[in-house]
Structures are given as structure tokens and as C-alpha cells.
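Every protein chain except one is present and positioned as in the full complex.
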Amino acid sequence: MADLKIRKLRKVFDGLEIIKGVDLDINDHEFVVFVGPSGCGKSTLLRLIAGLEEVTSGTISLDGRDITDVTPAKRDLAMVFQTYALYPHMSVRKNMSFALDLAGIDKSEVEAKVQDAARILELGHLLERKPKALSGGQRQRVAIGRAIVRNPKVFLFDEPLSNLDAALRVQMRLELARLHHDLNATMIYVTHDQVEAMTLADKVVVLNGGRIEQVGSPMALYHNPVNQFVAGFIGTPKMGFLDARVISTDPHSVTIELAAGTRLQLPISGARVSAGNKVTLGIRPEHIEVVKASESAFQVEMDVTEHLGSDTFCYVRTSSGETLTVRAPGDFTGEFGQRVGLALDLNHCHLFDESGLTIPKLNQRAA
Amino acid sequence: MMLTLKQTRQLRTFLLGLLAWAVGLVMFFPIFWMILTSFKTELAAFASPPELFFTPTLENYVEIQQRSGYFSFAWNSVVVSFGSTIIGMLIAVPAAYSMAFYESKRTKSTLLWMLSTKMLPPVGVLMPIYLLCKNTGLLDTRTALVIIYTLINLPIMVWMVYSFFKEIPKDILEAARLDGATPLQEISRVLLPISKGGLASTMLLSLILSWNEAFWSLNLTASKAAPLTALIASYSSPEGLFWAKLSAVSTLACAPILIIGWLSQKQLVRGLSFGAVK
């Protein structure tokens, strides 16, 4: 069992509130990812859970036991650091067995656990080496191995892949997903990379300015972000935003006029807005299609196009000077400065009110 | 004949190298000459013009023990420098540990203040220290020198250890804490093994500074506790010309420190520059 409950957690440092009251439940076997821009407090939150920072107020409990004031070592957690934090003077074997040796566990049992972890992580042939003699990916594995041997209730990962090169990062991401499946463990993972969040998480916690913006499955965050911040943070390329004004509303739709002059009728409940309100339209690149200028009233000018092979990203500029990204097929060709029309998938349009909150859609998908 | 670009460059490197060798030899010459003289007879040492070729003799090295009791002075130097180094480390390491890993708002000013105690010229406190030693019976004792050397080297040791500790990522200590290490285990099993190189060079620097210290040793010792610096100073008295013996004593007194200095020059820089140059 590993049920982590965080209640009203606050952390003040030098008069600066880093964590501004966080409530969060993490269930057994869950892979939870804390994601957010740098400085949002995600690492601090993880370190509060680990016990490396002292809590200012609020509680943390694990399986009903209050661990708010328990020393890190007694919390039954293991952490993988961004820098791996391997002990440079110890061999890989010693690095992995250090915690068990300190706990006074029987030698043969320690050896069995180290061998087990080494087998899972394919480190068997490196056990006698010092960290200096390992590659980045291998060090990463040792750091994970050090956590595995302790068989903790919760694994904590602090941006573990950020020091690896791009190719290795993808590979380690897959291995982590597999590891989570094999160990069936509870994992909390901090990253600023929303791709890691989307691909690894059962549950994503989006943090901003010391507060939780939204908690949910990756797909829930993608389809139903609660506000403009989450909408802009999740998904690559980013969601595009256009200024708009409400023209008219009825219970089943909202008609808006973009700053560029185009009018759109969206399948969004009109209960929360009224004519004249300023709103923001959000639309993801994959929900826009480039059409001939004659086929759409929403006309834009092509800027740069980037060919990735599988996709083409077109950057376009509206007549009101706003920019949008469009995800077009790989064989799309467009010329710089060309006038084209855009077709928006109205079912996937998001509308945000002036405070940035999402105006709910009619057919809200189940999260 | 015109030189190619490559040849010009090689020639320039060669000539500059030659110049560097010349400068190095000139700087080293006094030491070389001192060592050479230590193997001459007293008569040959005073010869004019100086002799470069002579039959070497070891008689000076034998005689300095018989005449001036070299080993009791050397033993004083050893006791005083090792004593102050060990005590200094015991005090400096804990301070550097908490300053490096539990930095507070006061840490910076504390470090700078420690540095500022080095600005106090020894003559400014010569009188009180002399009288304090005299009244407590510490005059001409090794204890007095150990205490004073510990205090004058302490700021340098704290700075140097601090700068080595500062290079160790805090993560590693936190990992140890999560692995269940007590603060003492954290220090003894992780921090000290990682920084043993830095600690060793700190100790070497303290040894060098204590070994060569020549203000307090000249003013606070007479015979009983006099270290080598004082023994050598006694050769400055005009009675009799013992240059070969002076050279032999000097060679013996300087050799260990010279070797330590050669071996650890790069690490010493950090301590000597208060961590500013690495």
C-alpha cells in the first residue's frame, strides 16, 4: 500500500511563499507527474514529500501515518536526483547497497537485492565500477537501482532525464514506463517537460506559482484544461490563442467575433457569458486545417513553414496581427506571404473568459 | 633563407622556452647553491671565488647534530606544525561543513570576518601575547606555539575546506540522508571520503605555514621549544663563520616542505588565495 495524502501544505522560505496551500491525493501504484514552468514549486513540493525541506504548515501522510515531521530516512521513500547524486567514492555495488548496509541488513540479503536490481536495470557487468567510469545513461540507471533495492513505498524522481541527451531521454522514458509497470510501484515524478508528463503519467499535476492548477489524466488535461494556463502548457506545439468578443449567446452555443473579424459559432454553453464579453479562443494546431483562401472567411498570411517529414508546422499571421500554429500533413507546401484560409474544428475550440478560466463545452468528454 | 610559418613558430617557442628555463634557473639558483654548499667543507664554502667543483663531504650533516642538536629543533617543528594542523582541522572542518551545507544569512559575513582577523599584524599584539605567555609559564613552550599557529592558520583552513566542500553537490548528502545515514554517518562515510584530497591539501598548507612561521617562533621561544626557524636564525650571529653548516641545517629544514610544496602546488593555490583562484 502507498496512499499519500497532502493537506493544506505550505512552504515559506525567507518570507517568500513557495508552496501556497496544496491538497493532493496520490493513490497506490499511481504514476504521478508534477509538471510546471521553472520556479512553480514542483521540486520544492517533491522535496517536502521527501522530507528534505521542512514543512511550514499542513500535513503529509502516507498510508494514514502522519510523516510531516518524520526524518527523510524513516519515510519509506526513495529519491532519484536530477544530478543522480551518486557517491563518487563508492562502486556501483556500494552505491546501491549503502542504504541497506546502514540499516544493518544481512549481507546475503543485501547481495540478493543488489543482484536483483542490477538484473532489472542490466547493470550486472558494471557493479565494480565507480560512477566516474559510467556513461550518463548508466549513472541514471544506478541512481534508479539505488532506489529499487530499498523497495520503498514511493519512488520520487526529480527531473531525472534532464541531464541526458535527446535520444537517451526517449529511451530512458520508455524504460521508466516499463519499470513502473514491472514494479507496480507508486511513483512521483517532477519534470518541466510536458511530453514526459503526457507519456509517463497516470495522473498529471500541473503546478504554477506554488499552486495546483489542475490534476487529471493526460488526456483529460489535453481535452478539458480548466484554464488558459493548463491549455497553453499541455500539448506541443502549443495551443494558439486569439482575442475575441462575444456577439450573442444561447443555451447551446456562443457566437464570437475574432479580432480579425471572423465570426464563429461554438458548441459551448452560453450560460456563463453574455454579449459583449471579452474572451479568448484557444485552438490546438492539430485542430486547424489550411484551405484555399476562397474556401474560408478566416483568412491569414503564411509565415514560416517547418517540414518535419511526418508533419508540417505552418506559422500564420491573422489580419489582426496575431499568430497561430497549424499542424498540416507532411507533404503540405506553402509559400511565405501566401494568403490562405483556415478551417477550425469548432468541436475542439476552447473558450476562456477574461480571468483565463475555461467556459465549459457542451459535450464535455469524460476525463 | 626564408622560414616557413611553422618554423617561425617553432623557433619562437624554442627561444621563449630557453628564456623560461633561464628565469627558472635564476630563481632556483639560491636553493641549488645552498644545497651545494652544504656538502662543502667550511673552508671551501668561504672560498673566493666560489667553487663549483669540489669533493663533497657529509661532515656538516654529522656535525650539526653534534654541535647544535638539530633533531631536538626538528622535533619541535614537527610537534608544533602537526599539532596545530590537527587541532586546526578538528575545529575548521565542522565549521566549514555547516557553512557550506547549511548556509545562513550570516555565513558570508562570518567568513569575511574570519579573513579579516588575518589583517591584524602580529606586532600589534606582540606585547600582550608575550606577557600572557610569560605570566602563564607558556614562554618557550611548544604549547604556546601550537595554540598561536592554530589560531593564525584557522581562517585559512576554514576558507580552504569550505571551498572544497562547496564543490560537493548538496544532492549527494541528501541522498545519504534519504538512505538513512545519520548526520555523523553522512560526514564520516560520504563527505570525508569524497573530500579527502581537499582535506589533505589543507593540512599540507597548514603544515607549510606553521613550519615556516618565523615571527612568533623567534619572539616566544628561546631554546627548549625553539623550532627550526629559530635554530637557523641563531646562525646569523657574527661569531664564527659556519656557512656550510648553515647550509646543511637549512637544506634539512627546507627539504620536507619543498617536497610537500612541489607535490601539492595546484591545490595549495586555493588555500593561499582564500578560495579565489582554483
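Per-chain numbering from 1; labels A and B assigned in written order.
The rule is short, and it goes like this: a contact is a pair of C-beta atoms (placed from the backbone, for glycine too) under 8 Å apart; a residue touches a chain by one contact, two chains touch by 3 or more.
Simple rule for what comes next: contacts and distances are computed from a predicted model.
Colleague: Name the omitted chain as UniProt records it, choosing among "Sulfite reductase (NADPH) hemoprotein beta-component", "Glutamyl-tRNA(Gln) amidotransferase subunit A", "Sugar ABC transporter permease" or "Cytochrome c domain-containing protein".
Modeller: "Sugar ABC transporter permease"
Colleague: Using the document's definition of touch, tell me which of B:Tyr61, B:Trp75 or B:Phe215 contacts the absent chain.
Modeller: Hidden-chain contact among the options goes to B:Phe215.
Colleague: Given that one chain is not shown, which residue among B:Leu3, B:Ala47 or B:Val62 touches it?
Modeller: Of the listed residues, the one touching the omitted chain is B:Ala47.
Colleague: On chain B, what residues meet the omitted chain?
Modeller: Counting only chain B, the missing chain is touched by 13-14, 16-17, 19-21, 23-25, 27-31, 33-34, 37, 45-50, 91-92, 94-95, 97-99, 102-104, 107-114, 116-132, 150-151, 154-155, 158, 166, 170, 183, 208, 211-212, 214-215, 218-219, 228-230, 232-233, 235-236, 241, 243, 246-247, 250, 253-254, 257-258, 260-262, 265-266, 268-269, 272-278.
In this text, only the chains that are shown with their structure count from here on.
Colleague: So in the complex, the part of chain A that touches chain B is made up of which residues?
Modeller: On the chain A side, the touching residues are 50-52, 71-74, 77-79, 81-89, 98-99, 102-103, 146, 150.
Colleague: Over in the complex, which chain B residues touch chain A? Could you list them?
Modeller: Answer in residue numbers: 169, 171-172, 174-181, 185, 189-190, 193-194.
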